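For this view, one protein chain was removed and the others were kept in their places.
Going by the order they are written in, the chains are A, B and C; count residues from 1 in each one.
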Amino acid sequence: MNKRWEVFQHSSDYRFTPYIMAGDPCEEATIELSLALEECGAHALELGVPYSDPLADGPVIQRAGMRGLAQNMNLEKTVKLVSKLRERGLKIPVIIFTYYNLLLQLGENRFLKLAENSGVDGVLVPDLPYEESGYLRKMCSEHNLALVSLVSPTTREEKLARLSREAEGFLYCISSLGVTGIRSEFRAGLDDFLKAAKRNSRVPVLVGFGLSTREQIQQFDGSSDGFIVGSAIVKKIEELESDLLTNREEAIKTFKSYIESLLPVYSR
Amino acid sequence: MNKRWEVFQHSSDYRFTPYIMAGDPCEEATIELSLALEECGAHALELGVPYSDPLADGPVIQRAGMRGLAQNMNLEKTVKLVSKLRERGLKIPVIIFTYYNLLLQLGENRFLKLAENSGVDGVLVPDLPYEESGYLRKMCSEHNLALVSLVSPTTREEKLARLSREAEGFLYCISSLGVTGIRSEFRAGLDDFLKAAKRNSRVPVLVGFGLSTREQIQQFDGSSDGFIVGSAIVKKIEELESDLLTNREEAIKTFKSYIESLLPVYSR
Amino acid sequence: MTTATVPDHRGRYGVFGGKYVPETIMFALEELETAFNEAIQDQEFNELFQKELAIYSGRPTPLTKADRLSESNGGASIYLKREDLNHTGAHKINNAIGQALLAVRMGKKKIIAETGAGQHGVAAATVAAKYGLSCKVYMGKEDIRRQALNVFRMKLLGAEVIEVTSGSQTLKDATNEAIREWVAAVEDTFYLIGSAVGPYPYPKMVKQFQQVIGHETESQFKEIQQGKLPDAVVACVGGGSNAIGMFAPFIEKDVPLYGIEAAGMGVETAQHAATLSKGSNGVIHGSLTKLLQTSEGQITEPYSISAGLDYPGIGPEHAYLHETKRVTYEAVTDEEALHALKLLCENEGILCALESAHAVAYSLKLAKEMQKDQHVVVCLSGRGDKDVHTLMEFEEGGNEDE
Partner (left out) sequence: MTTATVPDHRGRYGVFGGKYVPETIMFALEELETAFNEAIQDQEFNELFQKELAIYSGRPTPLTKADRLSESNGGASIYLKREDLNHTGAHKINNAIGQALLAVRMGKKKIIAETGAGQHGVAAATVAAKYGLSCKVYMGKEDIRRQALNVFRMKLLGAEVIEVTSGSQTLKDATNEAIREWVAAVEDTFYLIGSAVGPYPYPKMVKQFQQVIGHETESQFKEIQQGKLPDAVVACVGGGSNAIGMFAPFIEKDVPLYGIEAAGMGVETAQHAATLSKGSNGVIHGSLTKLLQTSEGQITEPYSISAGLDYPGIGPEHAYLHETKRVTYEAVTDEEALHALKLLCENEGILCALESAHAVAYSLKLAKEMQKDQHVVVCLSGRGDKDVHTLMEFEEGGNEDE
């Protein structure tokens, strides 16, 4: 476990992990947005990689991916972007969120070496379930990377226990079925699921998928150790797209006040 | 055998039998065209009845039928038209050329009575072959009408002999396969066919279907007793349509000189 | 029952039938009659025909029980004889194969055919391609415009499609024109008629080649229902080929038979094709039968949403079965047919031809009045792929009205 993860894990805050798409709307914007998120109190950052076929994502993140693709962003560049983030002073753990096919084409080994050298802390592969992840899991641990696992309310009890036990970095608990995206309601019985996850996990248990308001976020405090916000933030970035390209300072200011409006008052 | 047929049969001319469509382009025109034809030397007249489905006719006569239908001409009116022709002095035999369905709807018996009283001399039903004509044949002879038979180059020898023997009025020999219409060439072996027809026939043997020039007509003199011209004449009437409606005298003059140009020089 | 004696040697079904054609083609009808009678007495020919039906067209077609449709309808269960599963999508191919094999046997190298919507044209072009015959298909100009896809299919199959501009430029005129061509080319041409109409021996021949529908149905039904016969058999009637083929084995048995004509906008309007309900005796296309005509004998243009039922005449045997009351003929409107088509689609996953939908519509009425343990068999004469355009137009029109 590296230093950045140590800080993350030992934080007593209700941990905030935002997701943004690399290259959306351009590389420099991604850098400044990342730094702004850290300033606003993010405990870790998930950095998405644009992909032609993001089957775990809803429309908001799909569109962000299209913008990233239009910037020729790819997995290799995303990893290298993390180097730049480090150079610019980002201290929180960064998790690369990538579909498996992108990893395969870059080469798993090449990716891992590059990631390790670029200051990446973890990888999350939404279409690589535990059953298929043996090799990558082993290689990640050799390269000091956390392979972050997703668990879902539909994950069977036994498997949930096992995934929770073996979780690295944090355990990503899906708040509701379906793809990423903003939701107005959550699943009944979610608390039991989170409780079961927490019971076995050695790492913080974060809840994600669909959270978009302070109220929604606060309701999981207590049952989880933190939360992930993706689509809501990405949607804000979409709204700010032209300013982020041409009037970035102003846009970042607006972005930060949006993030502040989102965060639970007690999380800072 | 009535008087008119007697004259027809005893003529030593190469007999000319024109076909025109009743009501084309109007009833009065039909009357004047008929009289003109007699003046030009016609030995008998075939009067067609407009029909929606004239499957033995080519395009020229189909169009004439459409014109006749537009004038509300029908079988009953055609028969009554013959009365008027007689009143106006027409002396040659008149044969009603009608599809069988028209006869059926008017009623065969009603038709026969009407025809007999109207000075009609014969009937020709192109879609009533010998095999189906028993009843009508019997009834025709009761009403002093000739049921004119068509024979074709495809008619089998035995049947040809029989039809020739039983022919009434005249025997209509089809010069070529197909429907009515103008043809530029005739069938090889036609002479043999005509010879066979003549061998058994007690009535004049006429050749028809497709004749449209003096040359064509002359070539059958010798092998037949006369000829029928339909489409060529009907086509001329079509050309003269508007004059026949509005400037009839002129049109009839043109028509007569056309007919004269058609007839063999020796036929008068 | 008295039907065993028809047709007589002159090709008459009671007063109906006969050969009302120009003398020029009389010899060809005789030649055809002789060749046909010889062929059907020749075991080799019959075996060849059965074999082609099986390995080319995929016969036997199944008898499918329409469970969900029957249940939602109430009353008797409905069985579907699946002629829609034939090669080219309708029963038409049975007859086309039979006549083409006969043409080959007679040494003919050319066939001609008439078509309305193009279904029989496609069937004729298909067998022409299969057996190496040249093929001309006569089709009204108006129908060519409406059925561009089928025209293209016929051309792909190597057939020549001849535009008919005479008369009303639809099926009856295309048939007239095909007969005209036959009169002209009779010596080396086989006229492949598409329904149980035309001069004798066509009605008899088409029945012979279509009766496989009824024979299969009988044995399939008996196998499912322990040797019983159906309590009712229903088929749509345009010219009447699928119906006569379906009825064939049942006519002499104690099975109620129903032939369903197209009532179009309603038999009380002028827009229908209900020949038996509204027609009178007359001659059309070589045969004495019932037909739609004016009092003066001009044949009128029929109307139905289904192109295959849109014919002013009907096969002479149906006129006879109507007169003798052996078969009950009823008419079903466009709207009823469309409704039945949708019900069948939604409940059984089968998109049937609009023609067949008329039979389905009537079976639904009939079944409702019958007992739960009774069985109605309906001839699903063809599939509805060809009708999707018409259905779409109708839906659009319908929606506009709302």
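Here is the rule we go by: a residue touches a chain if its C-beta (ideal position, glycine included) is under 8 Å from a C-beta of that chain, and two chains touch if they have at least 3 such contacts.
Predicted model only: the values in this text are computed from it and were never measured.
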For this session: Write out, one label after another, the shown chains that touch the chain missing from the document.
Result: A, C
For this session: Check the options C:Asp8, C:Glu160 or C:Glu346 and report the residue that touches the missing chain.
Result: C:Glu346
Seminar exercise, completed: Answer key for A:Leu81, A:Leu150, A:Val229 or A:Leu262 versus the chain not shown reads A:Leu150
For this session: Among C:Thr61, C:Gln208, C:Thr333 or C:Ser381, choose the residue that contacts the chain missing from this document, as touch is defined above.
Result: C:Thr61
Exercise. Which positions on subunit C touch the chain that was left off?
Worked result: 54-58, 61-65, 68, 82, 84-87, 89, 125-130, 132, 148-149, 152-153, 156-158, 342, 345-351, 385, 388-389, 391-392, 395
Seminar exercise, completed: Interface residues of subunit A toward the undisplayed chain are 51-56, 58-59, 62, 69, 74-76, 99-106, 126-132, 149-152, 154-156, 159, 174, 177-179
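One rule holds for everything that comes next: only the chains that are shown with their structure count from here on.
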For this session: With chains as vertices and touches as edges, which is it: line, ring, star, complete or other?
Result: other
Exercise. For which pair of chains is the number of C-beta contacts greatest?
Worked result: B-C
For this session: Take the average of all CA coordinates in subunit A, do the same for subunit B, and state the distance between these two points in whole angstrom.
Result: 97
Exercise. When the centre of a chain is set as the mean of its C-alpha atoms, what distance in Å lies between subunit A and subunit C?
Worked result: 67
